[in-house]
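Here the complex is missing a single protein chain, while all its other protein chains stay put.
So, subunit A:
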Amino acid sequence: MLLLLLGIVVLHVAALVLLFVSTIVSAWVGNPNSSSDLWTNCTTLNGISTCNPADTGVWIQAVQALMILSIIFSFLSLFLFFCQLFTLQKGGRFFLTGAFQIFASLFVMSGAIIYTVMNFEWVHQSEFYGFSYILAWVAFPLAFISGLIYVVLRKRE
């Protein structure tokens, strides 16, 4: 029982960490000279790297907002999980925790989809997707599965 609990919490924390890294680290799109992410575009020319704030388009800001919201919801869901662990009736389901986690996964999914679709505007052909972008896509199914587990899980004592 305790092992199951630990496993679930580890899964949740893993999804949360992936979300954090994906949002913060500057590696969504890159080429040998530059890397860019949701917040800045950094280019390295002749050993000097200069960073400019990212284009202030509406869509990139939407992606920023969705990623931050997904982090917030995942955090809230972890907090709710521990709350519900102690206050839920026996046999009850962690609906609220699961709902928040599923919302977080949906936000990551929409953010990644918007970024992929609107990429034609701000990414050249020669650039490749960085690991932060991939982490965002990986975080989505992890968070979704974690949320589903919460919804299905019943409290035993």
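We take it that a contact is a pair of C-beta atoms (placed from the backbone, for glycine too) under 8 Å apart; a residue touches a chain by one contact, two chains touch by 3 or more; residues count from 1.
Convention: contacts and distances are computed from a predicted model.
Q: Out of "Vacuolar protein sorting-associated protein 26C", "Myelin protein P0 isoform X1", "Barrier-to-autointegration factor" or "Regulatory particle non-ATPase 13", what name does the UniProt record list for the absent chain?
A: The chain we cannot see is, by its UniProt record, "Myelin protein P0 isoform X1".
Q: For the chain that's not shown, point to the residue among A:V9, A:V25 or A:I68 touching it.
A: Going through A:V9, A:V25 or A:I68 one by one, A:I68 is the residue touching the chain not shown.
Q: For subunit A, which residues lie in contact with the unshown chain of the complex?
A: 53-54, 56-58, 61-62, 64-66, 68-69, 72, 89-92
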